[in-house]
Structures are given as C-alpha cells and as structure tokens.
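Only one protein chain is missing from this complex, and each of the others stays in its spot.
Right, chain A next:
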Amino acid sequence: MTLDSVKHAAETPDTGQPWAELGLKPDEYARIREILGRRPTGAELAMYSVMWSEHCSYKSSKVHLRQFGEKAPENDALLVGIGENAGVVDVGQGYAVTFKVESHNHPSYIEPYQGAATGVGGIVRDILAMGARPVAVMDPLRFGAADHPDTKRVLPGVVAGIGGYGNCLGLPNIGGEVVFDACYQGNPLVNALCVGVMKHEDIHLAKASGAGNKVILYGARTGGDGIGGVSVLASETFDDSKPTKRPAVQVGDPFQEKLLIECTLEIFREDLVDGIQDLGGAGLSCATSELASAGSGGMRVELDTVPLRDSSLSPEEILMSESQERMCAVVEPGKVDRFMEICEKWDVIATVIGEVTDGERLEIFWHGEQIVDVPPRTVAHEGPVYERPYARPDWQDALQADDAGKLARPETAEELRAQVLKVISSPNQASKSWITDQYDRFVQGNTVLAQPEDSGMVRIDEDTDLGVAVATDGNGRYAKLDPYAGAQLALAESYRNVAASGARPLAISNCLNFGSPEDPAVMWQFAEATRGLADGCLELGTPVTGGNVSLYNQTGETAIHPTPVVAVLGVIDDVNRRTPIAFSDEGHLLYLLGDTKEELGGSAWSQVVHDHLGGLPPAVDLGREKLLAEILISASRDGMVDAAHDLSDGGLIQALAESCLRGGKGARIVVPDAIDPFVFLFSESAGRAVVAVPRSEELRFTDMCGARGLPATRVGVVDGEEIDVQGQFSIPLAELREAHEATIPALLA
C-alpha cells in the first residue's frame, strides 16, 4: 500500500476518505480541506478526527463554558485557570494545589474494570503534568437501579478497577459518591477526581518552546488499544445495532503509572523540562498538537521512532492510539542525558521523537516521508464551534407541576418510623462502606478525613499541619426538575460539605454529564446548568478552575438526568481543627442551623417511598450558604463544635443517623413546635447543617449565630443508644446500623 504522504495527498485530491467512519461531519471534513488547501493525508485526517471530537474540542459546549471565564469572581488564589491540564490554586505557605474531575463514562459501561481503571490513570497524569505530586483521588459514580442485573456486572467491575488501579498507585481514595437511578442503566457515570500538591515554583505548563529543544516520549510503549476512544466511543450515543466498541477501550498498567509518577517527580525536582503534557484522550495527536499550539514555534516529529508494542501499527493508528501511561516532555538538548538517566533508573522507556522548530507548522514524518503538515492551532485550539439549538422541553412544565407535596404522608408515628428505616436502608441512602472499603484510604499517611465524612481531607505539610479538603456532589434528580437550580444545589452542597469539615472553600472543578447535544432539550438543560453554575460561582466567590464535559450520555433516545457534578476544594490552616461528622460525646447539644421549609421535590423520601420525581427542587439561597459556611469555619477554628454534618438528600434524619452511627452514640431529638415532624425529618431545604456543641461552648456559639443572623435551633442532645424522636418513635442504634449497612452487601456481594 502506498504511504499517504503529504505529497501523495496533494497529487490525489479525489481519493475517497473514511471521514464519516472517524466521526467527522461533512462540513467538518470540508473545513479541514479548506485549512490545508488540499485533502488531508490519512494521518492528518486521523488527528483532526480525534481532536475535533466532542470529547476533545468541546465544540457543542464551548459557547456555554465561556461563562466560567466571563463570570469568574475576583480571586487572588487562582494561579492557573481553565485551559491547562488542570487549574492551580494558591493555598498559602508557598503551596499550590491542583485538582480536576473528569469522566470515563462510556468505556466503563463497555469494559467496567479497564474503563474505570484508566479513568483514574488519566486524571492522575493530568495532575502530574502540572508539576504536582498526586496526593488523593475520589470517584463520583452513578449506576442504574441497584437491583438491576446489569448493575451487578457494571458496579463491581468499576469498583474493582478504581481500587485495582488507584490502590496500586499509592493514592488514598478519600471520598466520592455512589448514586443509583434507573436513568443511568445503559449509561453509568464514572467520574474521577485527583488532587495534587506542589510548591508555586514547580508549576509546569503544556507548551513547546525554544527551537532545537527535544521532544521526548516516555512511559509505556504504544499499542493498538484505545484507538478512537474519544471520537467513536466518547462522542456518540450507544446503539445496540452497531458492533461492540470494546477495542476502543484502553487497558491500564498501574505499575507502569507508579513508575511514571516517581520518575516524573524526580525529573521535575532537577528542573529538566520546559513543557510537559500527558497522553490521554487522542494520544499523540493531542500531545503534539497541544504542545506545539501553546508554544512559540513549530514541531517536527519522526513518528517511526515511537516505541511500539505491536510493530504492525500504521502511522494513523500510532497517532490515534490511547495507550495509557505515557507522557511527552520538551527538554533542552543539554538536559536530555540527565533526563534519560532518571528514566533508566525507574525502568521507564524514553525516546527522543522530535524537536521544536522555529517554524509554525506541526510536521510529522514516517521513515523520511512527510505525512503531516498542519498549523497546530487548527488541530488543537481552533476546532469547530457549534451554537446548537436549545429549547425548554415541553414536558418541563408538567414535571414541575407534579408537586411532591401532594404525595401521601405517614399518618402515624409507627408509619413515620417505618419510612425512616426504609429511606435510611434504601440503596442511595445506605452506607457505601462495602464499596469504599475496597479503596485504600490510609496510604501516604496524611489522610485526616475520608468517606463517609462530609469531605475528604489530607494534610499537605507535616510541620505546619496545613491541609486541603475536597468534596464532590451532584443531584441529577434536582437538575432534572430545574437544571439551573440543580447545578447551583450541587455547588452549594459541595461547598457546604467542605465548610462543614472546617475548611474554607477556594475553587471548584466540575464534570458536566449530559445526554446528546443534538437534542435541543438536552442542550437546554446544559445551557441552564452552566449558567446556574457560573452565576453560583460568581456569587460564592469560587472560580471554576477547569473540568470536563461528557455528552452523549444516553441510550437510544433517552438521556440520563442532567448530572452536573461539582467538586469544591478548600483549605484549612491547621488540620487539627477539622470537624468530623461523628457524635462522640454524650451531653453535647445538637443545633440545627438554617431554615427548614416544606421542600420535598426530588427528595430521597419521594423517591424511596413513592418512586416519584416531580415538583421543584429546594430553593437556592447562596447568600445563606456563604453565611452558614462562615459560621461552620469559625466554629471549627475556635473549637465551638465537636461535630458537624451537612444536610442534603434524606434531610435531617439522614444526617442524624450517619453522625450517630459514626460516633456510636444515640441522640434525643425534640421536634420544634412550629413544624410537622415529617417535614422536620425529611425536608431537603438547602443551606442547613447539624452541629454538636459542647455545653461549655453553647452560649458563645449561639451568640455568634445570633450576631451574624443565622437561625440556630436547639433540636436535641447526644445521648443513649438510640435515636429517640420524642413523642414520635425511637430506633436503637443496632437496628439503625443493620438497616443502613446491610443493603449494599446484600445487593452486590
């Protein structure tokens, strides 16, 4: 077969090309021809097809994502913003923290173990590429109905993959979520977050500058796995009529990644790289074009020097392969020898594959013949942008009119008790320790808080006890009822979780999981959610540092609930001051902070007891969220509270049950006069938390709440071996524990 060189392409303008099979649209192919002034070579077509995929180019979401920059709050802490591998935040004492959440949804449905494992691997390399040592991971997960047979295929594989990869890297898994809903049956969501720490001066960026500098590919050899992962897999809707896409799923080797981490950190310590980029989605196509595009010159690559696992791979396949555990660095000639020595020390293969040129083109050669000659920006940064049509779906009004307030409520105390147990033992509200116990949360020896705490917290300086906290949240049910409010509620909950642990929220990352952008109803959900999130971040003063959009999450015509997952990062000056959720000391007083209104739309109660989704989600008041956070942070810093737990799905009773079980202590609860006990226990009004206050601190604490105008209602005391809601019912802790902890093992073990 003739090599499709640049020269050959120019001579054969009419040769048919498989652009449609590679996921390109007719006008996109026409535009590539226009940019190049000829037909693309096979290799160029491969590069454009993966880089212009929805997953890499954000072509449908870009016009909406711009708001995150346009509405960004003034924030001195932001050191690196959107656009790099991950954003970087100043946390003080010379430290910078980078964090990001990404999706690996479609691969994890097709091949749960490898899909989830390589999701962890990819986000860890993103963090590493910024110059940081990865210090923690967490995984927000969504699966189909807990009792569906396919959930039993997907979930254990995903959990084992996350554990198998993350545990082997030595990264503590400190949080995340597991949510079940039938809407995710054919399209689970596997999001992965990583946090990394570095000193300010260690920040590295993905750019290639300095003519003559060498381009070094290091890490695993390139194989045939993951070809077209971002285009044919991540950017299309699943359809049973097409052949299996399993070959488009990458295969991970965590041992190789661990070596790559240690090797790269040693390379950073000796200041040996000018620019660096990990190889993830779109592989070498992405790394070379992004490095060249962000730098000052061009780049020349000898593709036949790339070490291969399979010598029969074509140049197109090498450019598209998403083989894992690879990095690409730009290194000054004088530093190449030392770079190679460090790679040799860690048994990591490293190869000079090209160099930075003083031109403006990305040029790739195959055994001396040129197969790529493109302006790199047109591949990496100037892909197509779509203003997709969007429209509020016609069913939205009916959905919102179907008020959860009309649902039948418990009529007796016994019925209320039974419903409490039913909610607490339901798969979404039950303990997830069967899952999280498969992840190592202790490794690195810096874990201060981990699941089931409100946020995961790690110490980042052993001398000063400076630490960071991260929480992720997202409620697809709320977002379905109102995507604007739903996105803000996800932000508010994550923000509240970080503050409840005693940390000050600084910045956010997000993973926006939605259905097909070609559906105007889905696009409306996306537009509303991004607008809500951008407005919310502006009001809370927490900028978006980066994140990921995952579209085409649907099966046939049915989209998932819109699921914006929000990760909030906070800082705490002294982790000794953290606030756990556990009620550990009898006699401590329980205060409910915030206002409880009758808000049951999208609630756990409406789902578990009535299988209902309708009405409006809880009202959002971000001013109140800020006030609540300030109170929680002050209370932590000044030692006024012994425990704090945010209130979210499941309401007050859920939080009480978790805090009691965590501390092994009961609680006596008094329902305030003005409120219905059922609403008191199950309402999901936002902007609330429950705190345990030592008697000696009660006056100081209530004075502070009073002075700042935060409603604080005394609702009980930590006491005994049961949760006793006076005048209503009591549940012994042993019975509560059985209800809360037996569900998930019974379904999945």
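Keep this in mind: a residue touches a chain if its C-beta (ideal position, glycine included) is under 8 Å from a C-beta of that chain, and two chains touch if they have at least 3 such contacts; residues count from 1.
The rule is simple: contacts and distances are computed from a predicted model.
Within the choices "Phosphoribosylformylglycinamidine synthase subunit PurQ", "Alpha-ketoacid dehydrogenase subunit beta", "Peptidoglycan glycosyltransferase" or "Branched-chain amino acid ABC transporter permease", the name that UniProt assigns to the complex's undisplayed chain is "Phosphoribosylformylglycinamidine synthase subunit PurQ".
Among A:Arg326, A:Arg441 or A:Lys626, only A:Arg441 touches the chain that is left out of the view. Listed residues A:Asp304, A:Asp465 or A:Asp573: the one in touch with the omitted chain is A:Asp465. Touch with the hidden chain on the side of chain A covers residues 160, 163-164, 167-170, 253-256, 258-259, 346-347, 436-448, 459, 462, 465, 575-576, 749.
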